[in-house]
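Have a look at the structure that comes next, please.
Missing here: one protein chain of the complex. Every other protein chain is in place.
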Amino acid sequence: MKPAPFDYVAPATIDEACAALADAGGGATVIAGGQTLMPLLNLRMSQPFIVVDINNIAELKGVSRTPGAIRVGAMLRQYEVLTHETLQRDLPVLVQAVQHIGHHQTRNRGTVGGSIALGEPAAELPATAVALNATIEARSVSGTRQISAADFYLGPYMNSLQPDELVTGISFPDWPRNHIPLFRELAQRPGDFALVGIVGALVIDAGKISRAGLAWFGMGPTPIKASTAERMLVGQTLESIDPQTIAEEAIADTAPFDDQHASAEYRRTVGKRIFASALRDALKAGETA
Amino acid sequence: MTAPGVKTEIGTGRYIGQRVRRKEDPRLLTGRGQFVDDISLPGMLHCAFVRSPIARGNILGIKTDIARDVPGVHAIYTQQDLAHFKADLLSFYLAAPDVEMTPLANGRVAYVGDPIAIVIADSRHSAEDAASLIEVDYADEDPVVTLADAARGAPVHPRTDNNIAAQMGEEEIDEELAAKLSSAPHLITHKVVHQRISQSPMETRGVVVSRDGPEELTLYITCQSPHLVARWLSLSLGLPEKAIRVIAKDVGGGFGLKNHPWKEELAVILAALKFGRPLKWIEDRYENLIGANQAREQEMTLQVAFDNDGRLIASHGDYSVNIGAYPQLPECNIAVHMFVWAAYKMPAYGFLTRGWYSNTVGYAAYRGPWAMESLIRETALDIAARRIGIDPIEIRRRNLVTLQDQPTTTCMEIPLEDITPAECLEKLLAHFDVDAFRKQQKTARDEGRYLGLGVAAYIEPTGAAGSIATMTGELAQVQIEPTGKVTAIMSTHSQGHGTATTMAQIFADRLGVRYEDVTVFEGDSSRGGFSPGAAGSRQGVIAGGAAIMAGDLLASKVKTLAAHLAETTVDAIRIEDGMVHVEGQPEKSRTLRQIAEIAYGEPDRLPPGFEPGLEAKYRYQPPPMTFASAANACVVEVDINTGFVKILRWISSEDCGTPINPSVVEGQIAGGLAQAIGMVLYEEMSFDDRGNPLAATYKDYMLPLISDIPTFEFLHANTPSKSVGGMRGVGEGGAIIGTPTLVNAIADALALFGEVPVDLPLTPAKLLSVIEGRDLVSPSLAPEAPAPMVAPIVTPTPAVQPASAPGKEIQIDGDWKMVLSTPVGPQEMTGHFETNGTALSGYLAAAEGQQSFTGIVDGNNLIFDLKVEKPLKITLKYNLTVEGNRISGKCKMGIFGSAKLTGHKL
Partner (left out) sequence: MSKHHIEVTINGRRHTADVEARISLSDLLRDNAGYTGVHVGCEHGVCGACTVIVDGLAVRSCLMLAVQANGAQITTVEGLAAEDGTLHPVQQALLEEHGLQCGFCTPGVVMTLAALTGNNAKPSEQQLLGALSGNVCRCTGYQGIRRAAKRLACAETGEHA
């Protein structure tokens, strides 16, 4: 199928983009990498009056340090994450998550901001943002809002952005250099959305977990913060942690669904297992570190 | 007919049997292929369809006025606008359908995606803009979606009694067979559920059609045989066949979907006839997944009785296939039963087989349409082996037909002379150390890793010609041009098969020229003669034989001329690398070009009676049946925490006779195996209870990727067949044998947890359910109670009840128009009956001829037998009942079971 007709603008600045969104009065759709939007346009499932292309906005690119955080520009392409030195060093879990997104060819266009703004519940980056307590920066003609990832996702493909707001960047709070990344995903084929996934990071100080940020994906209508597990982990010594027990409790936070690929019960059952196994591996890494 | 003086064994030559590079590849690798969407004609317009969003209902109204105003729109047609054309949706057997079928919906829709209107516009974009603005009102009805629905739901087609489209075999198991089954030491009852499959050629369907005159058409269409498309269309439209030119140079895969046009293509053709400008329609992937015909969706229950040694005693199969609303193959897949035990020593078999209409998109072929036979048999054998306590390989060794056992005849009366599944299995076992694997399996199990070995064997009928109208021999035409180059025109057709390569290899070998100097043309119905192209693994066998015969005729012509010129005998002439040599007289060597120039241009130098030029043609009719055989093994690991399957190793041991090009052969096998892996693990076209397809993109219809397919190991047996050249065919086999091989490996890995129900695909959730002994598949919340099915309006066919005495009022004598529902479609005939007391005589007349019979009359009951020779020698036993002007009853067709007959007095 071919897209329904639409107008198109490609502003050069964030201000121009925000003005275009404001002018459209809710009839605009932003195109970043387009790797999800284009199929929706091609299927006529999305029929905007105007497409606002943010690919030409230089301000949206790049990675920067801000006090206490790493800020990733919304238009940072996924392939750029894979080889980005700062991210490899300071935010390795983001790199791991991106490795599992789509395919080489879609990562070459797909962006971090696009994936995070879209909020596919089984996708890697929204969950990573939730796990790491990231803040999503949204701009409109009326100003800038900082929205915590936990508050950003309202349902499948539904977020708390206003129709005239544009995601401009995502700030990931700093994690100490020695933090342990944790990532596990179960998908039937490479590039498929996860049947079950868990992502996050742990910090170990003097044999104890001092900080934990974890989130599930593919386990509910939105990425879900693994709050129970975080609570149970923080303050515990490594020896005292039984991953199996924590997984059993942690699953209570999830609300998986049935679809033609797997039942909710399958997702719960396997979710516990991959959680436990990912945690076990992370603790082992923590011991040797 | 086998031509005299031809060795059937060609073996390997300079080119035959060699892995030469494909002639097709340079253009395809550089983007210079010509697929249907690459065609653009002057004045061409584009089409889009409006499709039904509901699975069943009446159309109350279609509003097109707003859509007509869309800029760039030229016309919008509904079925009403096309109704004046004669246009039949013929089956693959070229039979007219039993039920009403029209290119566009005729007041009623019968599946989600059913085309309702066609929009003609400047661009596909504009056509879709307009299509989205056409409003259709429906009176929604509850659809019949599944096989279970079909059995109890209201008939899909008005004026039919029930949803059975075709049925053969006996509804009650024969008493003698039942006794054998029930008294056997071991009786296995095994059910297989096969999901629905989308053939998914990477190039979707598409057509560009140009009306070139009142009854002349040029058609570019992605298809499996331009000749078959031309023949189908000429019959469908009632146009002369030669007025239709069909061109399909490159085709992006077919797999059974593209045998002949269907609703959409026919609608575009009619629209072009009406509108008068060239039209293009390229199916998009969404349309392909919801609106192109699909395959499989079968259920079968097989009972198999064994003695205490695991030897086969008897078997019964009950098979059903969901053929949707408008099937290309309105059939009950009799081949499943013909071949289920063909390679095994099975003493007795009975069956019931049915095809069911439903409110889903229609049924078409997919690589090995009868593959259920191997899937259910090979998985049943493994279950039996576990139950009886013998090794799965041993149970096969005890029951497979070996070369020593032949010639023999199967329980379904198929003659076997040289099948080699047992030999393929032994070759496989010589290559794969089963004992070592079993040790490794045990060690792994101790570590919590679950490995499994699956083995399967099968035979495949290939190269069929003569049993079905469309399945014929092949014509090869070859010439040495005055330049010395060789060109051939074939009716083979490649959708990846590489026939321009393999046929060129044959011509190069038989003519003694370089492969580089041979060009094979195909893909155009205006060249060559009729053939169904790619279907039933036939091209290597039949076209290969034709190419050998034509090549030899031409070589002999060259030799005759060369001998005459050199004043020597034909025996003294040798053609090599394009040079024609004379034995012992090197100075008299000539190039083929020199010979050709004389043959074409110097008639005075030709021998008396020599037809000028260097051209030959031959239509080859192969033996009635050729068989390929194979045995496969694969090793898997199943993760018992997730139910995920990893394929660790796969070995194919096959016998396709003479391999013309081993790389092409292996390519065919590998492609089939990959599709088998897709069927076992990933692919599924399912519907919700309103008949909405659940996979409308490739995100949800999961095709196997490079990471999902292992590297295959190949073993070749190369036992020549009795066809010219000794080829046995290759194409469908991988998709047939791969499926049970993989299922068996998974079942072996999980044997400790219990039997794995063969309900494809074997998703992680299904396997984890077996591992944990609980349901991890069903939705957790009870779905909303489905709307009650419409009360069945099934009127049972009246049982045949012969009157006790012939009544005076019954008028039997005279001519009757009758239709017999056979496995290859309805057969029309005229019955002429004459009665004399209880004696009956008469004849049945059909297009193929007329045959007389005698029989008896019992009241209004007519009983008579007729012997036929084709496709097999069988006796047809008719038992008909006359009621007023109507006649009905059954015809028992030997091993084919019974077929229904209906008719009326003329």
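Points to keep in mind about this one:
When the chains are written out, they are named A and B in that same order, and each has its own residue count from 1.
In this section, a contact is a pair of C-beta atoms (placed from the backbone, for glycine too) under 8 Å apart; a residue touches a chain by one contact, two chains touch by 3 or more.
Please read all numbers here as calculations on a predicted model, not as lab measurements.
From the options B:Leu705, B:Val819 or B:Ala845, the residue with contact to the chain not on display is B:Leu705. Summary of contacts with the chain left out: across B:Arg32, B:Lys63, B:Lys439 or B:Arg605, the touching residue is B:Arg32.
Residue in contact with the omitted chain (choice from A:Gly27, A:Gly62, A:Pro92 or A:Pro190): A:Pro190. Contact between chain A and the absent chain runs through residues 1-10, 31, 34-35, 38-39, 41-43, 51, 53, 55, 79, 102-106, 108-109, 189-191.
Contacts to the hidden chain, counted on chain B, fall at residues 19, 21-22, 24-26, 28-33, 35, 37-38, 125, 200-204, 250-253, 255, 284-286, 494-498, 663-664, 666-667, 670-675, 697-699, 703, 705-707, 709, 711-712, 734.
As a convention for this text, only the chains that are shown with their structure count from here on.
Per the touch definition, chain B reaches chain A in the complex via residues 124-125, 128-129, 132, 284, 286-287, 641-644, 681-682, 684, 686, 694-695, 697, 699-700, 702, 704-705, 707-708, 763-765, 768, 772, 775-781.
Only residues 1-5, 39, 43-44, 186, 188-193, 195, 258, 260-266, 269-270, 273-274, 277 of chain A touch chain B when the two sit together in their complex.
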